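Working notes, structure below.
Complex shown without one protein chain; remaining protein chains in place.
By written order: A, B and C. Residues from 1 in each chain.
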Amino acid sequence: MSIHIKNATVYDPVNKIDGEVMDVLVENGRIVTKLDTTPQIIDAKGKVLMSGGVDIHTHIAGPAINAGRLLRPEDKTIFLESKNGLHSGSGFSMPSTFMTGYAYALMGYSFLVEPAVPPIKAKHTHDELSDTPLVDKAALLLLGNNYLVAKNIADGNHDKLRDYVAWMLATTKTYGIKLVSPGAYLSWLWGKNKTKPKDAIPKFDITPSDIIAGLEDAAIKLKLPHPIHVHLNGMGYYGNYVSSLDEMKLPKERMHIAHLQYNSYGGDSWKNFESKADEIIKEVNKNAKLTFDVGQVTLDNTTTLTADSPFEQYLSQLTHQKWSSRDVELENGSGIVPYPYSGKNSVNAVQWAIGLELVLMAKDLSKVCLSTDHPNAGPFIRYPRIISWLMSKKVREKFANGLNESVLKRSSINSINRELTLYEIATITRSAPARILGIKYDGIKPGADANIAIYTPDDDKEKMFSAAEYVIFNGEVVVKNKNVVRSINGKTLHASMETKNPELERELQTFFRRYYSVGISNYVVS
Amino acid sequence: MMISDVTCPVCGCGCDDIRVQLDDSKIAKVYGVCIMGQQKFRKSQSPERITKPLKKEDGKFVEISWDDAINEAAEILSKASHSLFYGWSETSCEAMKVGIDLAELTHGFIDGQSSHCHGPSIIGEQSVGIPSCTLGMVMNYADLVIYWGSNPIESHPRHMSRFSTYPRGIYSGEGRRDRKIVVIDTRKTLTANVSNLFFQIKPNSDFELISALRMVLNGKEIPDEVAGLNREEITKLADTMKNCGYGVVFVGLGLTHSKGKSNNVENLYHLVRRLNDFTRFNVIPMRGHYNVAGLNQVLTWRTGYPFAVDFFRGYPCYNPGETSVIDILARGEVDAMLSISSDPVSHFPKKCVEHLAEIPIISMDIVRTPTTELSDLVIPGVITGIDAVGTYYRMDNIPLIAKKIIEPPFDFTHSDEETLKKIYDKILEKKKK
Amino acid sequence: MMELVLEIKKIPKTGLEAETIKPENFVNKSIKEIEKIEVCSGNGKITLGSIFKISGKTAKNPSEQKIVIVGDASKIKRIGEAMSGGEILLKGDVGPRLGEFMVSGKIIVEGNADNWIGTSMNGGEIIVKGNAGDYMGSSIRGTNRGMRGGKILVDGNAGGEIGYGMVGGEITINGTADSFVGSYMRGGKIVVGNVLMNRIGFSMNGGEISIIDKTFNVPFYFRKIGEEGGFMQYSGDQSFDGKGLLKVQK
Partner (left out) sequence: MVSLMEAYKKLPGTNCRKCGENSCMSFAMKLLRGEVGLSKCTPLKDPKFREKKKELEKITSELGKAEETGLVINEETCNGCGNCVIACPVSPMEDPSAGGGKDPESKDVVLAVVDGKIRLINIKKCRRSGEDKRCRICADVCPTGSIDLV
């Protein structure tokens, strides 16, 4: 199977290609210099070509998102009929797995990261990922509120912590370390509803900052390709930018901050809620250790689901919406609350502006990734709309004046003139997330994996990026004329960890027999 | 030879610490398993096991070949205009996936036992949300455990000794002494024998008792007697719940099957949500079969809905009360049925069984049951957890691997998944013709 | 009113979903064209012509179009879905989800109706001479915002969970309803003869329920607040300080 793409205008920041017109040859799943077999021709004259999109933070698979799908039958406002060999599906803010794979492929994405895996339910996440076609995947392991992590940090034996983390990553076949409001869930279990970075965690007498430092140290020693992926404490509360800045100064080498928009809030009540994107981006611009994904609010009727149980309980009390919560033994909690964002709401309008401010005021876009923390700030199918806001001041101003006027008074979005180019869009959706993740991603270059998206240019950027004209995945055409035509399964990446601490494993054998409700043989993902 | 870490394929406890002693590939002794599990391990070896496909010809069963059975099944399902795929709670998640593909391919219904067991708990969850936790949290943190309309000693025998009452957790080191066990039921059950508090309530009055508890928590006046309990008892129960460190309510069919059904459970979820303003409180529905929760998980991630899914428009539709198995059978909206690892003819209402008698039924099971007797085609089932490997989900939605310890008593198939896959491919073949 | 008569010839045993049977789909069409309109059955689609013997005249705009369905339609679901005008008269019984998401117009059922009449209805009127099923005027699964406007009148008895999540509109039941009337009610009015097991107003926070039968004894989660016009008045659901109004005939 070989393909010859002719006269495509290529944007590929990985190889510094900015709008060159060139041919791209594909054979046996790779980009090649010459073809051995007669190829299928794709005339890409005047069309934009990019490598496959990378989404560094999207809740698409696992027990939390599935509990969300179950919670909201009313979220099924979009349906997918099963025809020509493709599966059916349903769901707007939380689509079912097949529909998720097809929708991401249609937008030209080829690599997704599920950022929250409770270790004891890792099999569930892997099972759902295997039912998400047309994309390669990786998953991050929740360790920020893990009992044994906190215990090892409290006892000060960091080497044992390193080996425990290595054993966990290998056992659950996951790719990196995820912290969600470290220490907040552990404190919440004993009645403490809000935890600041320097508060002592009951029963452990360590602080969230110790947990961040401890796990970063383990990540460095294990030479993990992706740095610790952190959901900062105080996410979602007004006035949380101060504690966020404290935690952003903690890392020794590298830290990736998830959905930074949720941690850039000022004001001391919901009434005078305001944007502090400028303060936050100032720290990111000067601190080389930090990278972030934005978590852009799209003002839809979506669902918030996060491992930050205390915040989700607070949100359910604030909004009187449904509330589902799952405490997982010795590992982490999670909470789900449907949330209908509205442009007329003074807080939501400013939240919308904060995300755009962070991206537009960032100096080095190779530290920035596009995301909506799907589905928290909005469903991933809104990425093209976000791109249209980032690429044109006129489009975002037109959208802004439909919102609550707080967006003008309490954020500086309308004073920013920057408009991102196609090259910069390719950075925040392709090269930046791939580099931060540390995955093998060579862009458009001979020898690279053939994951390619071809778009028809259009003034309406949302229309342009909503459906790619052609998408090639693993060297095969899977989207043609804006329709998914084939379904093939991608692979799930995981960190290659060899665990060489037999003494720790014996200890874990007895620990599991003593305190876990499942046998250790059932914990290992086969 | 001794096999350890064996899983028990019977109830929602999903015990995975069983050990089986094999003597020349026959099950000799089973260690750690309760009496319900023991019956299943023994049944897997019993001569009653169905080992050959059977086809009904003028009222009597005739043995047929494996290929004929697959062809016959595919014939029935392709000819039907609206087929029902029912059961699934005692087979693997892998078999369920093929079942969903079958329902999608034939534009039929798929539903499981959860629709008429803990369906009301799921409907309650869909309108209020459920604060819940895994069984390990109960073991390590809970100091108050309430069994409401549930009698684990008889339905989930090892539940109290493995998870809720007797283990010594991290923050419940004294085991039994660190925990208060409360039973709320309409009769004094065996579980009540070993509980600290037992509240005997009038049948069909759970809803009123829950409203009374919510009013006490809101500081409101309640009448002298509600649901057969006097005001002091209700206030005492409310205070016990409010002042615990970490509380858990296990919800049984006493709540979901008494009058009020999903409203009882909805009211309970409101109560537990309110209790989370004082302390940490969670609910765990006592799911019956060992993989009934698995069907809800797999169906939800593949179609968006947990049970009662209808593909007749080519995409998933869901409306319990309209697309659930009892209603579609009572209205006669089905003209063929595949029943896997279940016995609807014994358990369904009369009106449904009358309709079942008129339509062709394919049943996949391990022993003869009233359903197989009424069927037109019987295909031997494989026991996931004894004859075959498979994934299953425990009552708290934790995924576990069912282990294979002996070979099935036949060689034409190795798992339910493989059987269903053959039927699926045969239907595809017929569609292409 | 232009009358179009649909006489039931043969309905497939597995039932029908006929959301296309409503006045606005039949206006300005010949009988031939109407016979080609499709409905869902089994795992495919069949035409109206294969089910009904169609006769009569079609009008220019929906408000003048009347559809009469003769025969036992108890196996036909979703008749009059999101109907925006005109009238439907059903001589016999009718299947579930009648007049779902209805906007305006009128539906009369001379026989018995089934579950989910007027689900999430916004306007219009449904009259059932016989008995009705459960979930009348209720919300779709997962939401507690149901009927917003319009009227439903049932002469006979009704099933349970009536007006679940009602926001506006009126429901009148002359007979007795099963338990759980007016759960999650925010607005609108329900008048009902009696309610089994006295279970009404679960999580009610607005709107008004009137009970005609004197023998109804008020559940304890409703607090007495007064008396007016021959009705005792109660406020509840007190389990969470709900502000619904319950009136019981003295």
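By our rule, contacts are C-beta pairs under 8 Å (C-beta built on N, C-alpha and C of every residue); 3 or more make two chains touch, one makes a residue touch a chain.
All figures in this text were calculated on a predicted structure; none of them were measured in a lab.
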Next on the checklist: Given that one chain is not shown, what are the shown chains it touches?
Outcome noted: A, B
Item to check | Contact partner of the left-out chain, one of A:77, A:287, A:401 or A:510 | outcome: A:510
Checklist entry - Touching the left-out chain: which of B:62, B:190 or B:428? => result B:190
Next on the checklist: I'm checking contacts with the chain that's been left out. Which of B:116, B:162 or B:426 qualifies?
Outcome noted: B:162
Checklist entry - In terms of residues, what is the contact footprint of the unshown chain on chain B? => result 4, 17-19, 29-39, 139, 153-154, 157-158, 160-163, 165-168, 175-176, 190-191, 193-194
Item to check | For chain A, the residues touching the chain missing from this view | outcome: 510, 513-517, 519
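Assume only the chains that are shown with their structure count from here on.
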Checklist outcome for this item: Per the C-alpha centroid definition, the whole-Å distance linking chain A and chain B comes out as 34
Checklist outcome for this item: Flagged in chain A as touching 2+ other chains are 71-73
Checklist outcome for this item: Among all residues of chain B, those touching at least two other chains are 126-127, 311, 313, 318
Item to check | Interface residues, chain A side, partner chain C - complex | outcome: 71-75
Item to check | Partner chain C, residues of chain B touching it in the complex | outcome: 81-82, 106-108, 123, 126-127, 204, 207-208, 211-212, 214-215, 218, 220, 222-223, 226, 259-260, 263, 266-267, 270, 274, 311-313, 318-322, 331-335
Checklist entry - Which positions of chain C touch chain B when the two form their complex? => result 12-15, 17, 40-44, 75, 77, 96-97, 115-116, 134-135, 140-144, 161, 179-180, 183-184, 197, 199, 202-203, 219-221, 237-241
